[in-house]
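Here it is, the structure, as structure tokens.
Note that one protein chain of the assembly has been removed; the remaining protein chains are unaltered in position.
Naming follows writing order (A and B), and every chain is counted from residue 1.
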Amino acid sequence: MRNVFAVAGIVIKELYRRKDFYVLFILTIIICLVMGSITVFNDTDIIRYVKDLCLLLIWVSSLIIAITTTARQIPAEKEQRTLLPLLAKPLSRTQLIFGKFLGCWVVCGLALLCFYIFFGALAASREHHWPLLNYAQAAFLHWMALGVIVAMSLLGSLVFAAPSSNSTICFSIVAAILCIGRYLDLFAVRMQEPGRSLVYSIYYALPPLEIPFGLRDRIIHDWPPVDWPSVGLLALYLLAYMLFFLIAACLIFRRKAVN
Amino acid sequence: MSSGEVFGFLGPNGAGKTTTMNVLLGFVQPTSGAASLFGIDVRQPIARRRIGYLPELTYYYKFLTAEELLRFYAKIFGLPGPERERRIDETLKLVELESARKRLIKTYSKGMQQRIGLAQALINNPDLLILDEPTSGLDPLGRMKVRDIIQRLKNEGKTVFFSSHEMGEVETVCDRVAIIASGDLKAAGSVEQVMKGHASLEKAFLNVIGYQN
Partner (left out) sequence: MQPRFQAMEIARHESNIFFIRIFGDSSRIFANAAFTRADAYYHSGYYPTIFDNNEAFKTPHMAEDTGAVASHNEGEETAFMGQPRDWLDAFSRRFIPNRHTHLDQGGPADDLRSSSQVREILPWLDLATQMNPQDIRTYLVISFWLRTDLNQASEAEHVLRGGLRENPGNPQLLFELGRIYFEDYHDPARARSIYEAGVRSWALEKPKIPMVVRLKYDNSTFDDRFVFEQLEVHLAQLEGSLGNREAAIVHLEQAKLASPDSDALQKMIDQLKQGHP
């Protein structure tokens, strides 16, 4: 585990020394503050559309951070030839994969923490209350969803030739899941075999990223928090997907030549 | 190889020197046969616990300082805290990078990058040092310093395995050499044995690889 944490530490250092996160964070703040400063029909208490926009921007920014940070990890190590001195140490490839994953996932968590604190402050400025439990649930499940995306992107970085193609494919898959993942079975019902079985398989095989994404509506419209057993169950479900992608990545990486 | 010797690994471009090192370090799978370091199969990460490796082209994490880089590698070797800091100070002093230890590596010159490469190869006080063309791209002063370091390591009883195109350097520093060409071992032995019948190691090398003048 020591090696895993050491590799993760390097990934985290890289994030706060690169500019990506700060640019996205500042952009999100600026857009939300501008939108929040608009008063509609002289009513200063309207806030939900700002919360809606803010959460959407948080999701978009977090996806950009997660996918672009992870997609370049292994390819950048290969391109910059830092992989050879690293693997020349008593560090297994499995430890490297898990270290990269943990680093990217923690990076996403730190970014989310900043984003959600800003979101909470923005919402509280007009609503004058802090539904901390709701925010904590949303942030936690958002982070778990990002863990699945990070693991998927890490696997993609070992399968696809370039970080750009990996990023594009990951963004496309994630966008498709978020938009229509819940409804693929409705498409399947209307299809003939073998398309029907194929789409049903995809429906059940895809990670349920749309569930944490749908939680935004509960936050925006002040619904009570979800029951914690369901949150725990979803977290375990997402964890299973993370492990699946990571194990696949380890199996692929073990067979790859790195020179 | 025997413990405590400096072993030169020679061959023309494309002979397989780097590939051999890659096999020893577990970067690639051999097409046949097996390799071991200190009796441990090279595919096990633990086989690399007692070695230090300097690649031919030295690039390190540009966003780290020299100190952070060495600290990272030292953690992977499992060095405890106080010993880790001591080794960082020692290696930075050895490669003369103390004054630049807190600068980001992206600000380093080529020579400084080569030296930090040497430092990371020495951070764990390795018993075996594998160096792939350690003087490549260095000026004469730099090459002299590298040779001094190799000599010092030899005096400390370390084993050094390095490849090079600099025959003069190999003659001076090495105890034994091996010459490979097209993936085959052509000659191996002490420098004198390999040079036997030739005026210089360079002429012996050219003869062994089949170069006709």
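Note that a residue touches a chain if its C-beta (ideal position, glycine included) is under 8 Å from a C-beta of that chain, and two chains touch if they have at least 3 such contacts.
All figures in this text were calculated on a predicted structure; none of them were measured in a lab.
Engineer: Quick one: which shown chains sit in contact with the chain that's not drawn?
Structural biologist: Contacts of the omitted chain with visible chains: A.
Engineer: Given the contact definition stated above, which residue among A:K13, A:R48, A:K78 or A:R196 touches the chain not shown here?
Structural biologist: Only one listed residue reaches the unshown chain, and that is A:R48.
Engineer: Tell me which of A:A111, A:A139, A:V199 or A:L234 is the one touching the absent chain.
Structural biologist: Of these options, the touching residue for the absent chain is A:L234.
Engineer: In the whole complex, what residues of subunit A lie against the chain that is missing from view?
Structural biologist: Against the left-out chain, subunit A lists 34, 37-43, 45-49, 141, 182-183, 185-186, 203-204, 208, 210-212, 214-215, 217-218, 220-224, 226-227, 230, 233-234.
Quick note on the criterion: only the chains that are shown with their structure count from here on.
Engineer: Using Cα averages as centroids, what's the distance between subunit A and subunit B in whole Å?
Structural biologist: 41
Engineer: Give the list of subunit A residues in touch with subunit B in this complex.
Structural biologist: Its residues touching subunit B are 2-3, 6, 9-10, 13-14, 17-18, 80-82, 84-85, 87-92, 95, 257-259.
Engineer: Over in the complex, which subunit B residues touch subunit A? Could you list them?
Structural biologist: 18-19, 22, 25-29, 45-49, 51, 53-55, 57-64, 68, 72-73, 75-78, 117, 120-121, 130
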